[in-house]
Each structure stands twice: as structure tokens, then as C-alpha cells.
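What you see is the complex with one protein chain gone and the rest in place.
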Amino acid sequence: MHPFEYVAPTSVEGAVKVLGEHGERARPIAGGTDVLVQLRGGRYELDAIVDVKNIPELMQIRNDSDGLEFGAAVACYQLYEDPGISAEYPGIIDAASLIGGIQIQSRAGLGGNLCNAAPSADGIGPLIVYKAVAKITGPNGSREVAVEDFCTAPGRTVLQRGELVVSISVPKPPKGFGAAYERFIPRNEMDIAVAGVASSVQLDSSGHTFEASRIALASVGPTPILCGYEPGSSGYDDPLAGKSVSEDSIAAAGKLARGSASPINDMRGTIEQRRHLVDVLTRRTIGLAVERARAAL
Amino acid sequence: MVAIYEPTQDLKVVGTRPIRHDGYDKVTGRALYGADVKVPGLIWGEVLRSPHAHARIKSIDTSAADAMPGVFATMTHADLPMAEDKDVDVGEGMVNVRRHAVNVMADDKALYKGHVVAAVAAIDRNTAQEAARRIEVEYEPLPVVNNVDEAMAEDAPLLHPDMHGNHLGQQIGGTNVAGQFRHQLGDPEQGFAESDLIVDRTFTLPMVHQGYIELHNATAFWDEEDRITIWSSTQGAFGVRSQTAGILKIDESNIKVNPVEIGGGFGGKTVVYLPPVAAVLSKKAHRPVKMVMDRTSVFEGSGPAPGGKIRVKIGVSNDGKIKAAEADIRFEAGAFPGSAVSAGALCVLACYDIPHVRIDGRDVLVNKPKSAAYRAPGSPQVAFASEQVVDEICDRMGWDKLQFRLENASKQGTRRADGPTFARVGLVETLEAARASDHWNTPLEKSGDGKLRGRGIASGYWMNGGGKSTCDLSVSDDGIVFMNEGSADIGGTRASIAMQAAEVLGIGAHDVRPSIPDTDSIGFTGVTGGSRTTYATGYAAYQAATELIEKLKSRAAALWGIDPEEVDFSDGVFSSKSDPELKLGFKDLARRLDGTGGPVTSTASVDLAEAGNSFAVHICDLEVDPNTGKTDVIRYTALQDVGKAVHPAYVEGQMQGGAVQGIGWTLNEEYFMTEEGVMANSSFLDYRMPTSLDLPMIDTIMVEVPNPLHPFGVRGVAEVPLAPPLGAVANAVTDATGTRFTDAPINPGKIVAGLAHENGA
Amino acid sequence: MVATFEPKQEYRVIGTRPIRHDGYDKVTGRAIYGADVKMPGMVWADALRSPHAHAIIKSVDTSEAESLPGVLAVATAADMPALEGKEVDLGEGTVNFKWASDNILASDKALYAGHVIAAVAAIDRNTAQEAIKRIEVEYEPLPSATNVAEALADDAPVLLLDLQGNDLGEKVSNTNMAAHNRHELGNPEKGFEQCSLIVEREFTMQMVHQGYIEPHNATAFWDEEDRIRIWTSTQGAFPVRKQTAGLLDLDESRLKVTPLEIGGGFGGKIPVYLEPIAAILSRKSGRPVKMVMDRKNVFEATGPAPGGKVRVKIGVDDNGKIIAATSDIYFEAGAYPGSAVGAAEQCVFACYDIPHTRIDSYDVVVNKPKSAAYRAPGSPQVAMATESVVDEICEKKGWDKIDFRLKNAAKEGTRRADGPIYPRIGLIETLEASQKSPHWNAPLDPDPDNGRKRGRGIAAGYWFNVGLKSAVNLSVNEDGVVSLVEGSTDIGGTRASVAMQAAEVLGLEAHEVRPVVADTESIGYTDVTGGSRVCYATGYAAFIAANNLADEMKKRAAMLWGIDVSDVHFQDGVFSSKTDPELNLHFRELAGKLGDTGGAVTSTGSVDLEDAGGGFGVHIADVDVDPETGKTDVTRYTVVQDAGKAIHPAYVEGQMQGGAVQGIGWALNEEYYMENDGVMANSTFLDYRMPTSLDLPNIETIIVEVPNPIHPFGVRGVGEVPIAPPLATVANAIHDAVGVRLLETPMKAGNIVEALEKENS
Partner (left out) sequence: MTTKTVRNVHVRTTINGQEMEFLVPPYMSLLDALREVVGLTGTKEGCNDGNCGACTVDLDGRIVDSCLVLAPEAEGKEVNTIEGMATPQGLHPLQQAFLEEAALQCGICTPGFLVAAKGLLDNEPDPDEHRIRHWLAGNLCRCTGYDKIVRAVEKAAKA
């Protein structure tokens, strides 16, 4: 492995400075469970690794009436071991509690998962369906980017030279909101999704009609896919808004999601299998989301 | 019944000089000695030693040390169980386990300066040393007993008030004499009455140290299954196992001692000092603990050879016959009973056939480290005395010093003072060889520059040991034989043992691969001491090889489809007695064993009650500068009956090494003790062992009078060469200066004082 | 002539569950595996491996690598001796050394992605990894053939131009078909005419890996005496010595191999990969060289189990008798000939008594790593075929799946399809036990309402086991504990199972026998730990050595009691006089009294066993299949197996559970997923999906004991047979659940969904 320096800044500015100096030759790590594997695999070479776990803003966790905000370096276990977050954001917890194994979840976090921008990422879909926003700081100030716009290509994001994701904030889910994430893997653990679907629904007060919904797909395209949305565009046609909660409407959403997937053949699955799974997983996650939404009415 | 052998002459391997099998590792620095051991999680141990030679230990407070960062555990005698009050064989004499435990770590009294009082284990060596200093001990100093005379004085302070000494069979309390015995043959008074000349002299010798360059060491790990693994440079892994088991009161088989190379022992590494301490520290710290003594601790805290006082009285008749002799030997046992006085008593007059002899021996406690074996323990001290009295007799009677020894020499059938009669021995042949030697027949010229020159001669004896050894063999497909044997290899015994197996098997010395496994992987094998390894372990190798041949014969028979009785083996070739066509060399047969059965293996073990004594005669020319008293040895020849030299180069090595240690003992080495019983010269600077500059080449002449008890006639060779030098050098100084010096060491100060006294100054 | 025994049913030690002797070290992390070896001056090495599956190596330029600071030596095929046509038998098949050498360091062609081209020794691991990137290799890529179909196609690229194919005895050149042989019994064509139902199916299986968690490692030191010392984790120190010596064209005894603990092997750590390279780099650098593969190398360049095709055709008559059966077996040998077709022939119909059979097998070279043994090599693949067809026959005829197997079961006297007649075997008893098992008699829970389907499958499997050579040395300590030295490396607790057999003979407890696994210079030749032979063959050698030890102890008892040795009786650990009832001593007591009866009591025992006594297993599985996603979960699994005699039941259960789980992984998810350019895409534990704890229920085990008459305690090998049944058991369960019969492994989710869609359309 090409020898690199290890830097552990204690402030966002410190991190931004180092990242600015080295550009492509430096990367931040929180858990490091993706970066170190890619480095050893020879995917790229680095001159410096920036350990961001000593920066307070990236380790903060805030869950209040406005919603949930957690630092980019917060590890998965810190989310699913928090009773409040687990109760109010089950869709996100579904993903956080199945990335890798316990050892991985002690180190890896949803911030890193997002920045790694793998097509098969488990953590990005749920953030999309919860309308989460990434808070970024760089050499020329801070900005916010919606998670559905964050990934641009396999392993590539909107981040510019010297920019760093500081935290991810999730708006407080209103009453009648429910979300769920499910993936298909041949084993029961320690696996990469053959296909993954996150769904969220906003029911009306009766709980029988969809007011809004979001369906996000993983492992079936170069980036996570929000059905009915083109990244960067303003338009979004909601697959379920206005429809009544029924077997048929859910089945239709399954077909729609299947249509928006553009999977490839690889060692983990064939195109046909992935399309089939997107349909099955969309139906199952919407069903669970509806259950959770009705419970929250 | 003991097997008797007719020595064969045409030996192919025994007698040659192959390179020792561990040679490459030793000359490249790869060989692993005890201090080189590294184990995961290793930490260091250090001991606190008493500054007083004799003191009651009122209290020990380790709290300051326990609190020090980096300290894992501390230990005092309280951490040792009450060991059994029984004697254990350490290979060169017996040791009482309970007293041994107290020597390893003092309980209520510190009995010599340097006596271990407490120990500490810490993250590294320096921290351990600092922590040891923080242990506070409250002493109540007691009066010190410095030597045998002070120890035997009426009002002498008692080292062990509770001890009962065995004085001539009676249990006597309130004494520092741990043991007194007597050997008697015939009627000495009547013998002296028939004597025309009687010489009666008393000699004193100081305590001296073996001087091995490698420091005592031990690494121990006490695991959760209460099993202890030990790495320690030792002359006997099984000895470390049994002594440590005795001191810690656990089963022997719960201890495994791993083999590491040993950097010299000469008898001083048959006794354990560190392993039990490292083991207990490891148990308390739950970490492997390594301990290495520093040089001062080796002098003050490990077993030196006993000093003492020896009176010898010999009567001769005018016809040159020794009529009677008496000896009174008092050795400093050190802080605990068990000096080499009994062995000394066997050797003091062993070279002479004397009808009337009385020998008294006393084992005397003094506030000095407990003595241990040092190469023919006891024999050098007594030879210093008896060989000077014989020398004086010859001077006064004008007799030839060789002729006199020849006429009185012990030979087969001579009864030794303590009872047994000699089997076939080679003293006469050795004396004759000395008389025919170039050294003896080259007159000693005067030195040109006013220095006084002299020549001395002396003889020496050692009985050698037999004991237990085990050897396993197995044949590999290309005819190489792998050997496992249990004897630690200090002087090349891997080679001398492998050669004896190779001789039987008819293959080359390097076709046998010796290895020394741990105590779990080979049958019990006694200590490498008593000059027994080449003799006893070689004997086991001979038997294992013989058994291997029998098994190979049955395989050859299977191969040729004939009856095993039909197969003959000689000079490494298997052949059919009836069909001349059928012939296979050892290696060829080995390559065709496939299909004749499993791998060919054999095992053998011996327990030899007797060994076969050996004698030596040394001739020394030296030069004394009368003004300074400085003595330089200018020529030295060591002659010795070796029975059969398996590896001549390594036998010569033993003869030369022993001679040089003897020279050092006579001229400069001593424990220089202060009044308070503190050794003042506990460093290699002031404890003057001979350097290469202090010595000429040591010429060696090996006499081979085969020992009938051994298949190849082998006798032990390693210890006897230390016996004659003290006498030979002393006699040479007398020949040079005309003054006899009866107090070793005969250092320059004593020579100048002696000469001044002589010239009436 | 082979000794036969009447084994008892109940024993004192055998059958109990003592804690294994190496347990404490393994649960505390102290056990030393190959990668943990450290020594002074040690340097690291890494290998450059071909990115191409098939390419001519035009040039290798190591100059830039050699100039990198910290690089000490470089090695290529030029450093290996030329070994035209040299062959040797290794216990599990013969090895052609020219090809074996090419597999270690490619000479003219790279034959699989991952094939070693060159290696570099450098000051540390990272420098070595950087240095291999600087070696420039000029390849001329060739088209690759990565499965049987591609390799046998007319236009297939020929991998080995010098390969002489053997097609039923006829020489064939310019081919990838290394061997085609045939076994025939009776007249299958005529047999099929009498059948009322014939089922013929073709199954394809992907290549799979043993999946041991410990990567291959080797440390070698070539010293100035031209001796090579090797430290490695291996299934056989002696086979490592034999192969490495052969590859380096040296006498075996120039090498000393020290086996460390081994982190799993299952047959994959019998061949050597790193040892010759490390040795050469050590010679060139003068330093000890350590090499450790990374996980990617282990997958791409060690010895996986062959994938391939198995066609089986079975005919039955109306009253449920199998009349005729034929089989064609095509295995991917990998880059060089020598897949497990020979063993597959012996197993394909081994569970059945069939009058008319024909078996054709084809050993096909492909551009993949040379296949090696993987636990009953060849048996799982053919069992998948045979047991699926049998299941289909029973479904179609409505016959009970156990009664049918009982009716056709092979038993004593049955002639196996490839010739030999079965001695006493336990298939019937195993089938009867599974018929009475709780699992078989518990009704399958009904399909749940979430659409998932439930099913149950059953299948049988066989492995012939091997005997070969082992040696054991024993010696007695004074406290009665016996040291046992053996040559079998211990993967699954065989230290305990071998020690228990010695303890049984000697009347001791298991922990009173201390086993040590020795290096190749400290014990007689011992074959590989493989072929399920250690508990059987090394146990047998321990039995012989223990009896010899008892005889030696009888002599000592006789000596102690002063009676004739023939008068001494030994039973259940107690020595007694046949005449005087007063005289009796337990082994332990006698051991304590050996002191004066002679040296240490030692013995040795060795065996070379022609045959071993085969083992049968019957497995039952309940599965839960989600038809929507194709996901299969095993909800209940039972292993029923004939162990002959379970020496240590817990470790026998461990083998049964471990083998079953490896079979389940092989059935459901494990495969070499080759990209079209012949490169393995999933060479990580992420994408090579071995079962995790969450993918499995507890595995229930039922041990059947039909004693093997040719072993003193009735032992049969148990290590390998449990991997044979699972593939078919899971396949039959899936068919029972969703009605489709999967003809390809792995039966991953996508394939099940595809099969269901094809079925329903």
C-alpha cells in the first residue's frame, strides 16, 4: 500500500485545510471500513488520511422537535442503540442495523456510507425517503445538498476539492408518516445487497389514502434511484400520492419501481433477478411503511 | 550384572574429528541461549538480595514496589509452599529440597551476602531493577561466620540452630558442622611407626567460582491449567524440572523444560536458582517472566566451589614405599549443608596404593553462598594438598618424582581408602607416558633475566558418573538417521553421541542428525555432569542403534523373502548369509523400506551404576619474578587416560579447559571476603581468571586404556583435568623459589612475602 | 494378512469427552500458527501473479524491482531445478514434479489468473508488495477455457502441449482431456431392458473452495550448510518435506519441517505453494524468509475442489430393485491434470448394490487453479447426482425414500461398482437409525401464510477413508504421566483422540498422556493429516506403542518383585503377579518405583495400513423457500453417520456438523464466479458466500457405531464422509418444497426463481 500520512484534525477548518492541500490524494475517514479496503485493493493511492472522529461537529447527535441531526462520523450502533431515534426513524434504523456485521457497525456510519456513494449502499435509500439533507463545509463556506442529489456516479459525489460532509439532518416525520427498508442478500448477514428498496408513505388522517410517498432503489443503477425523480431536476411525480392504500396500488408501485431500475449482470445477480426483486421488495417495504404509519396516527 | 566389552580396534567413525552438528548455528550467532528467548507478552523479573552475610529478617514491605507503575507482581518466601524435607539427586550429589527452597529465597534469616530476599516482575528490566530497590526489608544483623575455624569455634554463632549434624553417626545439635565422617583402612599408627620419613602439612584454599561466561537465566510461564513451561540454560533440563517441582510442590509432569543452548556450567548450572522464582512471579502476574542474573549476582548468589582447610600426613619407608597416610579435610559448605567433602575424601589419596589410611571429613557451614559442584568437585582442593606432600617427600628423599608415583600407583585391584577396589585403570600407563614425554625429557633452562624457573608435576583422579540416559532413533527414506537424546550439549556431545550411533550403523557421523528435545519429548535423561554424557548417553545411542539394526535386518529379510536369521550386517552392509547376490548398504535399504511396514524406529535407555575411573598427570614449567612475585606459566603438558577418545579434538578441549581453570585457581582466583562476609571482588576485573595472554599452549597427550564397561571403551574425560594443576603449579613454584606455599591462591603478594621470610627478612 | 479385533462396547476412556490438550493455548490466543513465527533477521516476501487466465510468458524483467531499496532477492522459474518427468506418491494421488514446479513458479506459460510468475524478498511486507509491482512481465494472452465444455470444444486452446492424454489406455495428444477411464460390471444395456422406470439427469457444479480461515504461510531458512529449515501450517510436515525436496531436487533429509498449529485445511493444505519459493529466496538473500498469502491469493491460486458435469442414469424394476446404472463424470482438473475423478468413481454408486453398472470419468484441464483435495474429494459432486436421481425415482414411483435405500443398500459382500468387495460396513444401520430419528418422525410444519414453502429432503453419502503410515513414541515419567510424541498435525482434536487410545491401553486418564506433535527430525515418518486417517492410523500406532510400553513395564515389575516376567499380568492399568495375589501395582505406582530398575521406560510403535474401513452418512434437511425471492433457509438439519467407534464423541459431532455446513454452503451459495476473461470475480469472503452463524440452525447429530473389525477399537474415519450427502439433501428438500429439481449448484436464489418461472410458464 502506498505509504500515506495520518492526520487527525480537531476542527472542521483543520480538516478542510488538509483536504484542500491534497485534493484527490487525501480522503477523510470515520470508520474507514470502505476506504482502507479500497486502498489495499489498489483502487487509488493516497498521500494523507484525515481521521475526522476528533471533530465535535462530526460526532454530534441531536434528536428534537425539529428532527434528527447526526454528525458524518457517527457510527451505526450509536443510532440503533438510541431508543428515541430507533422509535422515531425505524426506516433508517433498518439499514443502520444490517450494514456488514456488529464489528463493522461499531465503526462505520451513514455519513461514510453516503460519501462512498456505492450503487449498492444500504444507508442512502432510507435517507432519501426521509428527505434527509447533507450539510457540507468547504474552503468557500457551507452548503446543503439533498441526499437524492448527492451521488453523481458509482463512487462519485457532488463534493468539490476540500469539501467535507459535516452532518446529515432529517426533518421530523409528521403524523401518519411511515418508512421501511429491505434488501435481498443470499446470506443473512455480512453481504452486499443484490437489490434494496426503501419506501416511505404519508397517509391522510384516515390512514387509507396515500398523501405522499417515496421509493428509493439500491443496487439497480449507477447511483441510488428515487423513483419518479431526475437528480438535479425540480419535478417529482409521486408514485402513490392520492391513491388509496390497497393491494393493487401497492402492486402498481411495485411494477413502477421495477420499471425505473436499470440493473446490470454481475456476480451478485442477474438483470432479471434484480428487476424481479425490486418489484417484490417495493411491495413488502410499502406494506411495512403503511403498518408503521398507521401505528403513528 | 554389568556387560563387559572387548574393545574393537578398527573403528571408522569413533576417533575421527567431524564438525559438531550445532557448529554452524554457534559460529553464525544463530544458536539460541536462554537469555535470547522471546515469547509474546514477556515481562522481566529481578530479585532483591541481602546486603548482610548473616541477619534475621524482621519484616519485608513490598507496598512501594507494588504501587510503582509497570510493576506486575512481587514475591517473598511466603509465596513458596513448605517444601518436603527430602533429598533430591542433582546429578553431582544430593540436595535437601526444603533447604534448597530457602536458598532460592530466604525465609526468616539471610545467611550470606547476596541471599535472595524478595523478587519483583515488571514491564521491562530497568523497571524491575528500580522496583526491587523500593522493597523495604528490616534486618537484625547477626555476627558473621567467615571460615571453617570461626565456624567450629566454641562460641561460634549458629547458622541453623535447629540443625543436627551427623557426626560419625551421632546426631549432634548446636553446631555449624553439618556432617563429619571417617574412612579407615588398616592401622595408620602402625604404618607411621614403620615409616622412615613423615611429612605433615596443612593447606588452606579460598572459595572459587566456575566462572562460566553465560549468566544464569530463566524464562517461565505458569498457565491457567497450572502447567509451567520453562526455558533456562541448564546442564540438565530434567534436573530443572525435578528441583522446581520439589520447591513448588507440584507434579513433575506439569513442568515442561524447553532446550536452549548453555554457555558453560562446569557443575554450577546443575542447581536451580531462578526457575522457581520466575514461575511464581509468572503465576502472580499471569505473564511469561524472564530473569537474567548480573555478574555480581552470579558470584555472590550462585554456587562456588568450597574453600577450606586440609591437613595431609604421609609416611614413607626408605625403599620408596608409602606406608601410611592421614588426611583431615574441612570444607566450607556455605550457608547450607552439602559441600563436596565426601567426594574430596574419595580422591585425596586415590592415586596411591597405601596399606594404612585414615581420612576425616567435615562439612562446615559458613556465611557464604551455598557451594555447588565445580568440575571434579573436591578433587582439586585435596590434590593441592596431597600432591605437595608427595613432592616434598621426593625432594627430601631425593627420589625421582615420577618413579616414586609409579611405584606407589593405584592399579587394578588397589583398594581405595573408602572401600571399593579399582577395576581396570590407566594411572600407570599415564605416568609412563609422562616419563616418555618430550616435556619431561627436555631439561628446564635457566631464565636469562634473573627470573626463577621451576617445574612441577602432579597427578589427579576422578571417579566419573554413569546414571540415566535415553536415545530414540528413526530412519528416513534417504538413509539419514534422526536421533533424539536428552543430554544438554556444552562441549560437543551432540557429535560424540551421534558418532557412536553412526559407528554401529556403519554410516557417516553427519548421516546421524542429533536433536535435543524438551522434557515432554524424550525419556528421562540425567544431568550433563559427572563426565557422563559421552559415556552414558553414548551407551544408550549404541543400544538404540543395535536395536535399529535388528529391525532393519527383518525388513531386509522381508524384502528378500528370506528368514531374518539369514540376514547378516557388518560395516554398514546387510547381506544374506546364504545368497551372496543379496547385498544392500544401509542407505540403499533405507530407500527401499516402502511397503515393508511402517517407519523403522528404535528407542533405548540406560541406568549405569558404575562409570570407569580416570587419572591424569600434569607437568608445569613456570617462571617467577622474585621482585614482584609474578608467576608466568611457560610450558604445560596435560596427560590423561581417556579410555577411548570418541572425538579427539573435543577431548583435548576438555583437558586444556580443565588445566587452565586449575592454573587460575592456583595463581589468582579467590573470593576476597571482608570481615563482614562481603565478597569484595565480585566482578571479572578483580576476580582474575586467566586470559589468553597468561597462558602458553597447553600440550595434550591422550592415553587410551579402554574402559571394559563401555562398548567403545569410553571413560569420562571432562572433570579429571582440573585435579592435577593446583599441585603441579604449586610444586613448580616451590621448585622455582625453594619455598612451599600452602595457602592458595599463590598470588604475587604471597610469593614476595614468602621469599622475604625465606631470606630471613 | 491384516489383524482383526473383537472390539468391546464399553471403554473407560474411549467414548468420554476430555478437554483437548492444546485447548488452553487455543482459547487464550497463545497457540502459535504459521503466520505468528518470528525469528532474528527474518524478512518478508510476496509473489507477482498473472492477471491473465492463459498467456505465454515472453519475458520477465526484475531489474527495476531489484534496485528498489529494501529488496534483498528475486526468484523466478529459472531458479527452480529442471525436473523432467519426475513423479512421487503423496497419499492422496501422485504428483508430476515438472508440472508441480510450474504450478509453484510458472515457466513458459501462465495457466490461470493468480499463477505465480515471480517473487521478491524485501525488508518488510509492504516493501515486498511494492516491489512486485515493479517487475515487468511481457505476456502474450491466449484464449482461455475455464470449464469442461470450453476445454473439450474442438477449437479449444490446448493448455499443456506436452500432455499425453490417456483415453481408456490409448494415448491422445494435443488435448485438454488428461484421462478417461471406465469401470464396468455386468451388462448395463441388458440391465436397462429389464427396468420399468429409468431416470437420467445431468448435473453441473461450479468450482468451490475449502474456505479455511487461515491463509497459507511458510517461513524458510537456507543455511550455510545447505540445510533448509521450514516452519509452516500444514496437514503433513513429512509430505511438505517430500514435495519441497522433490521440487528443489534435494535429498529429503536436507530439509527439516516444523509444523505449527494449522488454521483449517480440509485437504487444501496438503500441496505446497510457498515453501519452495521462500526457500529459494532465503538461499539468495541469506535471511529467513516469511510468506503469507492474502485472501485473494488463497482463492485464486491454491487448490479448490473441481467443478464439472455428472450425468447419472438409473433403472429400477417394479419391486423397487435397482437393476442398472451408468454415470459420466467430468471434472475440471485445473491447470494441471489430477482432479478427484478416481475417488468419484469409487463413490458414485457406493451406497447401492447394483448388478449392472458402467462409470466413465474424464479429467479435464482448464484455465483455473490446479484442483486439490476438499474433504472426501469427488464424493459430494457424484452424490448430488445419484441421490437426486434416486429421490426422483422414489417420487415418481411413490416409494418410501428410506425403505428404497434399505432395499438396495450396499452391505458386507456387496461388490462396489469399481471392483472391491465391501467388508463389514454400517450403511443399513445408519439408514435404520435415520428412519427412527426424531427429525424423520416429526411431521414437517405446514407452509406458513406468508407464501413461503416448506420441504424435507434426505440423501446418503460414502467415503472409503485411508490408512497409510504413522509412528508414535512413548516414555514414562516418575509420576505415571506418559509423554506421547506423534507426527500427525492436529486440526480437529486428534491430539486428544490419539492420546485417549494410548490411555485406554495403559489404564490411565486421558490427561495423563501428554501428546506432542513433533517436527520431521523427532518422530518416524507419518503421512498426511487427511483421508480421515489420523484417529484411525496414528491411533493404531499409539495402541501398538502402548502395548509395547506395557511389556517393558512388565519387565520392570518382574525385576521389582523378583519374579519371572512371564508371571506378570497387566489388566486395566494394574500389574499383578499371576501367582502371588499380594503383588499388584497400578501403572502410576509402578512408574514411581522405576528409579532403581533401570533407565526411563520408553517404547515405539509404527504402522503402514493397506485399508481403512469405509464410512457412510445419511442426512435429513428441512428447508423454507421464499418462492418470490428464491431465498432458501435451512430450518432443521440432522446428520446420521457410522463412526465405527466414536473415540471422542464431541469431536466426532464437530466433524459431522462442520462437514454438513460446508456441504450446505456448497449447495446454496458457494461458487467460483468467473468473468469471461477467465478471472475469478468473487475472490473475497464478501462475495464468496460461506454460511455465517445466522444462516444455519443447530445441526443435530446421531452417531451410529458399527465397529470396524480391522482397528483395535473399531474406529472408522469420520472427518470426510459428512460433506458428501448435504448437496443432494438440500436439493431434494428444495424440490419437496417448491416442486422444481435443481440440476446445478449452487442453488442460489436467482436460479430457484428462474426454475419456478420456467416451471409455471
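A few comments on the model shown:
The letters A, B and C name the chains in turn, as written, and every chain counts its residues from 1.
Everything below uses one rule, namely that a residue touches a chain if its C-beta (ideal position, glycine included) is under 8 Å from a C-beta of that chain, and two chains touch if they have at least 3 such contacts.
Bear in mind the structure is a predicted one, so any value in this text is a computation, not a measurement.
By the touch rule given at the top, the unshown chain touches A, B, C in the complete complex. Checked against the full complex, the one of C:566, C:676 or C:693 touching the unshown chain is C:693. Contact with the chain that does not appear here is found for just one residue of C:342, C:492 or C:725, C:492. Within the full complex, the residue among C:660, C:679 or C:721 touching the omitted chain is C:660. Contact between subunit C and the absent chain runs through residues 17, 19-20, 22-24, 26-33, 35-36, 38, 68-70, 123-127, 130, 210-215, 261-266, 292, 294-295, 491-493, 648, 650-651, 653-654, 657-662, 684-686, 690-694, 696, 698-699.
The chain not shown here touches subunit A at positions 1, 3-6, 8, 29, 31-33, 36-37, 40-41, 49, 51, 53, 77, 100-104, 106-107, 188-190.
Contact residues of subunit B toward the unshown chain are 38, 40-42, 69, 123, 224, 283-286.
The rule is short, and it goes like this: only the chains that are shown with their structure count from here on.
Subunit C has its Cα centroid 54 Å from the Cα centroid of subunit B. Chain centres here are Cα averages; for subunit A and subunit B they lie 78 Å apart. Centroids built from CA atoms put subunit C at 44 Å from subunit A. Counting partner chains per residue, subunit A has no residue touching two or more of them. None of the residues of subunit B touches two or more other chains.
Against subunit C, the residues of subunit B that register as touching in their complex are 24-25, 28, 30, 38, 40, 223-225, 227, 251-253, 468-470, 472, 474-480, 482, 484, 513, 515, 517-518, 520-525, 540, 595, 597-607. Those residues of subunit C whose C-beta lies close enough to touch subunit A in the complex are 126, 129-130, 628-631, 633, 668-669, 673, 681-682, 685-687, 689, 691-692, 694-695, 748-750, 753-754. Those residues of subunit C that touch subunit B in the shared complex are 24-25, 28, 30, 38, 40, 223-225, 251-253, 469-471, 473, 475-479, 481, 483, 485, 514, 516, 518, 520-526, 541, 596, 598-604, 606-608.
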